[in-house]
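Here the complex is missing one protein chain, while the rest keep their positions.
Right, chain A next:
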Amino acid sequence: MSVMHKYIRSTKKFPHLWCAGCGNGIGLSALVRAIDSLGFNRNEVILISGIGCAARAPVYVDFNTLHTTHGRALAFATGIKLVKPNLHVVVIMGDGDAVAIGGNHFIHSCRRNIDITAIVFNNRIYGMTGGQCSPTTPRGEYATTVPYGNIDYAFDICNLAAGAGATFVARGTTYYARETERFIRKALEHKGFSVVEIISQCPTIYGRLNKMGGPIEMLRWLRDHAVPIEKVRQRWSGESNLLKEDLGGKFLTGIFVDREASEFVSEYYKMAARVRSETRRKTKQTRRKR
């Protein structure tokens, strides 16, 4: 029995909602394997999502699962984490969910450095509604709402997260699923706001509209266009001559940020404990005066 079978909801009727060849299953199973490898008690794992194809992930697996409104999963997660800091809170979002409609919650969760892990399945399109462009659709690519080519600049989700203050930021792909699993494992272990972006394939719409072929061709594309950040870093030591600017149509993968900083929920409870002890001291003093 695979690890995945241990966590599939037997009461939930399959088949699932995703198209054949979709990358979401690869992302979800990487997450489940990472959770399993850490030995988390599944009663203490909360999976939260918003709206979209990616957001359907939690319903299939046996944890505490919450499918919220479009873009707002991180807000719901913040409430849960503040009330029960011992829980492992994981938010699964698509690109539109995370950085279009939910962009405000995304940057503010990064800023707060709240101990939540955000997994962004980035297939660069709105799949569920039939293939509209998203803030991560590359310039010049096609979607149903950019039939003449996208004139908009795309967000780099990892740069956005890093700039907004997230303390762990990584990017993997559905092709390198084991690597992605390792990133998620590190993110789950990280104390603070962690973001793992998974570049994923949507053969049904994105692949078709952009003439990228089927799922296998799209996965090969991911393999050929993912450039490990180490290669850029090596340039500084003369081991490689690759510059960020030389990437062309390629993208960087790897762990971009991994740093320690004070975390929001622990800071809150520290502050609350300090206030309570001060209040008690003051009450005692008042009593003595009386």
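One rule holds in what follows: a residue touches a chain if its C-beta (ideal position, glycine included) is under 8 Å from a C-beta of that chain, and two chains touch if they have at least 3 such contacts; residues count from 1.
What we mean here is this: contacts and distances are computed from a predicted model.
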From "Phosphatidate cytidylyltransferase", "histidine kinase", "MoxR family ATPase" or "2-oxoacid:acceptor oxidoreductase subunit alpha", the hidden chain's UniProt protein name: "2-oxoacid:acceptor oxidoreductase subunit alpha"
Candidates A:19, A:59 or A:146 - the one touching the absent chain: A:59
Which residue of A:75, A:99, A:125 or A:252 touches the chain not shown here: A:75
On chain A, residues whose C-beta touches the chain left out of the figure: 9, 11-13, 42-44, 46, 48, 58-59, 62-69, 72, 74-80, 82-84, 86-87, 104-105, 108, 268, 271-272, 275-276, 279
